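Every protein chain except one is present and positioned as in the full complex.
We call the chains A, B and C, going by the order they appear; numbering starts again at 1 in every chain.
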Amino acid sequence: MKTIYLDHSATTPALPEVVQTMIPYLREQYGNASSIYRIGRESRKSVEEARRQVANLIGAEPEEIFFTSGGTEADNMAIFGVVAACGEKGKHIITTRMEHHAILHPCEQLEKRGYDVTYLNPDPKGLLRVEDIKKAIRADTFLISIMHVNNEVGTIQPIEEIGLIAREKGIIFHTDAVQSVGKIPVDVKKLGVDLMSLSAHKIYGPKGIGALFIRRNTTIDPFIFGGGQERKRRPGTENVPGIVGFGKAAEIAQRDLPADMERITYLRDKLIDGILSSIPYTQLNGDRQKRIPNNANFSFRFVEGESLLLMLDMKNIAASSGSACTSGSTDPSHVLLAMGIPFEIAFGSLRFTLGKENTEEDIDYVLKVLPLIVERLRAMSPTTIQGQNGGDNKKEGTLCTTR
Amino acid sequence: MKTIYLDHSATTPALPEVVQTMIPYLREQYGNASSIYRIGRESRKSVEEARRQVANLIGAEPEEIFFTSGGTEADNMAIFGVVAACGEKGKHIITTRMEHHAILHPCEQLEKRGYDVTYLNPDPKGLLRVEDIKKAIRADTFLISIMHVNNEVGTIQPIEEIGLIAREKGIIFHTDAVQSVGKIPVDVKKLGVDLMSLSAHKIYGPKGIGALFIRRNTTIDPFIFGGGQERKRRPGTENVPGIVGFGKAAEIAQRDLPADMERITYLRDKLIDGILSSIPYTQLNGDRQKRIPNNANFSFRFVEGESLLLMLDMKNIAASSGSACTSGSTDPSHVLLAMGIPFEIAFGSLRFTLGKENTEEDIDYVLKVLPLIVERLRAMSPTTIQGQNGGDNKKEGTLCTTR
Amino acid sequence: MYNEIIMDHFQNPRNVGESSRKDGVGQVGSPVCGDTTMIYLDIEESRIQDIKFKTLGCAAAIASSSMLTEMVKGKTLEEAKRVSTQDIVSALGGLPEAKVHCSVLAGDALKAAIEDYEKKQNKE
Partner (left out) sequence: MYNEIIMDHFQNPRNVGESSRKDGVGQVGSPVCGDTTMIYLDIEESRIQDIKFKTLGCAAAIASSSMLTEMVKGKTLEEAKRVSTQDIVSALGGLPEAKVHCSVLAGDALKAAIEDYEKKQNKE
């Protein structure tokens, strides 16, 4: 039976057009894009065309796009690159506790090196308060990094307002847009950001390729050193097939955005409404309105996320609990905890992220299967309350007291 | 007309089997290798199989292989990772002036941060003297990085001897084996290295993927921070198609090595002998014996490298002058200069690097075409000497005196 | 990630629920991962006549509990006390390293249940 894939925030299948675009560059058009002979020049041309496609998707200039090996590298390049270039002028960085680990862990490294990092908490709906940013800014703040869309709860952060503040104060502003690009309109000019991280495999492009948008005249040093590729900002033989695949995916993302948004929002809302009405002791995590079209994140009390995932897997449904990279662990999501969701509720969370291939039948199937799975696991659980599956009886039960 | 590709040290065409292995992972088997559902577990399994294949090629354990985005990242990860982990214990690093820029430029960064770097020169044949290493070692030396095979002249360095010295002194030893792996037998145990950089696209694998071998218990910190992938040493969503392609390429490299070495050495020797005997004022750069089978690097006096390349390109021959990443510039190769080759000789250098697809006809064609091209350019050159194309008359002519 | 034995015990856990007499009841929660396991024992002449469990936790935690109940059912309390985490992990055919701590709960809950039983016996 085919997989009903509902984990598009972890990764997406590359589109057939993307794969078709890539294949020639894997074999016949193998020229090194930095070589001056014909097959090298052809690779160069395709790389520059892809750069234009990616730039278009986010309203940037092609010269402002630098290809990286993915979102993680783009995030590291942004943080460490700005620190290398301006870390002598300031010592304070502002970010949030709901960032991806590709931002949080570099920031922790910087703390070890003596930088001050302020980690702001989002509100209980998963939204950052702009006032918190204002309050956190110090005279020596030189970098603000706030994700555009959170990867777990899908909430859209007030980047435009923060951009105005950052610009006014002359602070470099980075946004991790790995989860927003291709899902909602993204325009670097409107958002007022200096740096933006992208990842191709989240927008139906290939894995292993991403980009950092660097606004012209932004003070940033390279992160990786070597040959002269990417105008010396990101050396290494260009991943031509990956880059052209990314370009194609960006072009398609731009073309399909309005239609995809509408269709996927409809399916997602059906999923949210269906689950909330059929499974008691369930909550939707993250603001219902300020969220990307494809995200539905739930907490089911009295069950644990990984068990849910595996039971769904046996029914050929692919979902996620917490972020993709930690879904092997049962630690509840750091994002939900930062939102102030109690441990025992975060513990039983499940993220569905819809995509292009999903149909209404997929959603119907999930709505049929999931209530039974939750019921089955709750029946095994020592912490459920009497009558919790009755639907009406919603008073709190005894919870695990040993923690 | 088809290209006669003689620039395999810049990049190689991925083999058909490699591309066939990759394609399913671009589309149907798109699962995130860190996800626990079925398509995720399948990706994981393929990644681990590839890790085994790469490990086998260099005599390592699979747990000692960490995938990166290429050779450049592997080099940066080695240098910066060791410095982060042990840079407090020592302050001296030893490397050579013939390293790839992916080593030289990180080392320059370290000099800015207060580290001492000794750059050893190779001898005029492009070989490092082991005594020079011995002499350079100081009490505070904590890292030695010496390439296994030079990318421009193809010379094989005495890594095994250096490994013994490094081990005796307790100094971490890294080798950039991007140009040796797949061309000559490489065994990390025999070479006695702690760290080794690899790049897939140099061994008929895909671009944008490489690896760092890290011997168990080597003191090294991560270079990129984020999720838990690659046992936290190299986070970022795994480039599954790239990794499986690299694995397949490694397997084939191992299988074909003896036969390829023999066949390519024969063709290469024919090319060297043919050129040296038909074009006067020409020299082979790099030791003739201690060199990988596929490299032939020449200097033609009274001509300039880029002009040669473009003339060859018009005859559908793809070659290189200097390293791939700088072949757009007319600066002579830093490697040739480090070998002590005079500027005006290094200026007219040309690198042919042979590969699997090359045939004897290809070599015959080059031997027919190249002498005419050199002659044509020399006829245009103000610095040639009377009678230099006569063959016998080999005394020095007047050289450009304005430099 | 998980082998077939574990997946079998996760999908078809043995002895889920509560035993009829509940002569001994033990509940432990893991501060590391938030899992909770409860063991219910029916004891006759110092022998485990029936054992049931409830677990809130990951597949490793559920499978470990299920496996443990099979391993100790019918054993004397002394024999049951000697079953270690390592025994459970071995019976499951091994666990991913990051998951070994999840299997500790089952044994701890059993020990707590036996203690509970013995405490009650002493009171009588």
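Simple rule for what comes next: a residue touches a chain if its C-beta (ideal position, glycine included) is under 8 Å from a C-beta of that chain, and two chains touch if they have at least 3 such contacts.
Nothing here was measured: the structure is a model prediction, and the numbers come from that model.
In the complete assembly, the contact with the undisplayed chain comes from B:P332, out of B:G274, B:P332, B:G355 or B:P371. Residue-wise, the contact with the chain that is not shown comes from B:V303, picked out of B:I39, B:C107, B:I146 or B:V303.
Contact residues of chain B toward the unshown chain are 302-304, 306-307, 310, 314, 328-332, 343-344, 347, 379-383, 400-403.
The rule is short, and it goes like this: only the chains that are shown with their structure count from here on.
Rounded to whole angstrom units, the spacing between the C-alpha centres of chain A and chain C is 39.
Averaged C-alpha coordinates put the centre of chain A at 36 Å from the centre of chain B.
The set of chain A residues that touch two or more partner chains comprises 306, 310, 328-329. Shared interface positions of chain C, defined as residues touching 2 or more other chains, are 1.
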